[in-house]
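All protein chains but one are shown at their positions in the complex.
Letters are used for the chains, namely A, B and C, taken in the order the chains are written, and counting of residues starts over at 1 for each.
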Amino acid sequence: MSVLPALDVGLALLVVGVAAWTIAARNLFASVVGYVAYGLLLALVWVRLYAPDVALTEAAVGGGVTGVLLVTAGKRLDALASAEVGVPPGRALKILAGALAALVAGALAWVVLTLPSPAPSLAPAAAEAAAGPGAGLGNPITAVLISYRSFDTMLEKVVLILAVLGVWSVGADAAWGAAPAPLRKVRPDGAMILLAQFLAPVGLLIGVHIFWVGADAPGGAFQGGALLAAMGMVAMMARLAEPPRIDSRKLRLALVAGPAVFLIVGVAGLALADNLFAYPQNFAKPLILFIEAFMVLSIAVALPMLVCGPPNGSPK
Amino acid sequence: MTPPILAGLVGAALVGFGLYGLICDPHPLRKLLAFNLVGSGVFLVFGIVARRGAAAGFAFDPVPQAMVITGIVVAFAASALAVALILRLAAASGKVTLDPRAWTKRDDGGAR
Amino acid sequence: MSALIDLFSVAAIGAGLFFFFAGTVGLLRFPDSLTRLHALSKADNLGLGLVVLGLIPRAENPLAALKLLVVWALVLLSGASTAQLIGRALRRGRK
C-alpha cells in the first residue's frame, strides 16, 4: 500500500498549491475559479479523513453552491471594471502580515502534530448512547446533530434565516417584496437546459435518498438539503425555474419550517420525555426523521435564496 | 506520513495563506475568499481531531465532524451575506474599498 | 475464474488510465481551448467508462454496480453539456 500515501501527498500539495494560487492570482476572476476548484479538492481530503458526511457537505456547499455564489459575484464585479478598489498595503504591512501568518501557521502545525496520544474521543460515549435507548440511529453524526447537540443545530438553522433576511435587507426599499433577479440574465443555452432537465430530477432523487439513508449511513438532512439546493440552482440557471417573490407566504413557511418544527418538538420533549429537546424512547427515530424532513426543506430553500441575492425590480 | 498528519500540515498552511490574504488583499471579495480558506483550514483541524478520535468501532469521533457540518453551512451563509453587501456597495457607489479614508472625508467636510 | 476477473479489471482500468493520461497530456500540450476541450472530454468520458467497467465485477452487489454505472452516466451528461457550453462561449468570444 505505498500508492495511497503517495496519492495523499500529491493531493495535499495540490490543495495547498491551489489555495496559494487563490491568494496570489492577480486577476479577481481567476482567484474565484481557483477557489471553486479548491472546494472540490477539499472534498477529497475529507474522504481521506474518513469523513464521508463532511465530504458530501463540502462538495455540495463548499464547492457547488459557494462556487455559484462566488462566480456570479466575480462576474458582476468584473462587469463593474471601473469600480474603485482600495490601495494594496505597503511593504511593511505585508511583511508584518506575512510574519504573523507564518507564526500562526507554524504554531498551529506544531500543536496539531503534538496533539495528545491517545486522543480523547467522545466516540465511545456516542456509540453507547446511540446503541442505548437514546436516539436509535446507525449514523452517529446524525445522532450528534439531531439529538446530543440538537440545540446547536436548531440555532444554526435560525442563523440561516437571519442570513437570508440579511441578504434581502441589502436590497432597495422600493423592491421589497419582489423576487430576486434571475441567476442568469440571458436566455440559457440549449445544452444548459438539457443538462438541467436530466440532472435536476436525478439529483432530486439522490438528495432525497441521501436524507433518507442518513439515519443509518453517511448522509442526512444537511447533505440531502444541500444537494436539493444545488439542483434547484441548476434549474434556475437553465431558467426552468425562477426565484420566488420574497413576500411569498409559502417561501417564508418553507424557510422557517425546519427550525420551527425542531423547536416545537424540542419543547414538547418537556412533556413527553421530561426534558427539553429529549425524545421519548420509542418514538426517537421517527421523530428525528420527521424533524429532518422539514430541515431538508428549509436548507434546500435557504441556500438558493442566499445565492439569488436581494429582491430586484418592482414589487407589483 | 498518515493522512491526519498531512491534513494537519495542510490545515496550518491554509490558515496561514488565508490570514495573509485577509490582511493584505484590498479587495473585499478576495478578503472573503481568504476568510473561506482560513475557515476550511480550521475545519480540517476539526477533521484531524475527529480522525484521531477513532475508537469503539468508529473510524472517527462523530462530534467534531458534526461540528464541521454545522460550520460549513454557517460559513456559506456568511459568504452570501458578504457577497450581497459587496455587490450592493459596488453598485451604489462604484467603490469596493473598505479603506476608512475613502468614506469619512466627505461627511466631515461640512462639519466646520 | 477470479484470476480471469482480476486480469479483466487490470486490463480495463489500465486502459482507462491510459486515456486519462492522454487527455491530461492534451490539456497541457494542445495549443488552444477548443482542442484542449476536445482532448479532455473524449479521453475522460472513455477513460472513466473503462475504469467503471473494470470495477463492476468487483462490486459487492448489483446495486453497487448500478451506482457505478449511474456515476458514469452522470459524468457523461455533465461533461458533454459543459464542453458544449464552454465551446459555445468560446465561439461567442471570438466573434
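The definition used in the following text is that contacts are C-beta pairs under 8 Å (C-beta built on N, C-alpha and C of every residue); 3 or more make two chains touch, one makes a residue touch a chain.
Everything that follows uses one rule, which is that contacts and distances are computed from a predicted model.
Enquirer: Could you check which of "Multiple sugar transport system substrate-binding protein", "Thiosulfate oxidation carrier complex protein SoxZ", "Sarcosine oxidase subunit alpha family protein" or "NADH-quinone oxidoreductase subunit J" matches the UniProt name for the chain that's left out?
Expert: Result for the unshown chain: "NADH-quinone oxidoreductase subunit J".
Enquirer: Considering the entire complex, write down the shown chains that touch the omitted one.
Expert: Listed by label, the shown chains it touches are A, B.
Enquirer: One chain isn't shown here. Among A:Ala51, A:Leu69 or A:Ala126, which residue touches it?
Expert: Result: among the candidates, A:Ala126 touches the missing chain.
Enquirer: Touch as defined at the start, partner being the missing chain; which of A:Ala200, A:Leu263, A:Leu287 or A:Val301 qualifies?
Expert: A:Leu263
Enquirer: Can you tell me which of A:Tyr35, A:Trp168 or A:Phe222 touches the chain that was removed from the display?
Expert: A:Trp168
Enquirer: Quickly run down the residues of chain A that touch the omitted chain.
Expert: On the chain A side, contact with the omitted chain comes from 104, 107-108, 110-112, 114-116, 119-122, 125-126, 129, 134, 147-152, 154-156, 158-159, 161-163, 165-166, 168-173, 176-177, 247, 249, 252-253, 255-256, 259-260, 263, 266-267, 269-270, 273-279.
Enquirer: Of the residues in chain B, which ones touch the absent chain?
Expert: The list for chain B reads 15, 22, 28, 31-32, 35, 38-39, 41-42, 45-46, 48-49, 52-53, 61, 63-64, 67, 70-71, 74, 77-78, 81-82, 85-86, 88-89, 92-93, 95, 97-98, 100, 102-104, 107-108, 110-112.
Basically, only the chains that are shown with their structure count from here on.
Enquirer: So what shape is it, when you link every pair of chains that touch: line, ring, star, complete or other?
Expert: Contact map by chain: line.
Enquirer: How big is the gap, in whole Å, between where the Cα atoms of chain B centre and where those of chain C centre?
Expert: 34
Enquirer: Quick check on chain A: which residues sit in contact with 2+ other chains?
Expert: none
Enquirer: Touching at least two other chains at once: which residues of chain B meet that condition?
Expert: Touching at least two other chains: none.
Enquirer: Over in the complex, which chain C residues touch chain A? Could you list them?
Expert: Listed in rising order, the residues are 70, 74, 77-78, 80-82, 84-85, 88.
Enquirer: Which chain A residues qualify as touching chain C in the complex?
Expert: Going through chain A, the ones touching chain C are 189, 191-192, 194-195, 198-199, 202.
Enquirer: Quick one: which bits of chain B touch chain A in the complex? Just the residue numbers, please.
Expert: 1, 3-21, 23-27, 29-30, 32-34, 36-37, 40, 43-45, 47-63, 65-70, 72-81, 83-88, 90-91, 94-99, 102
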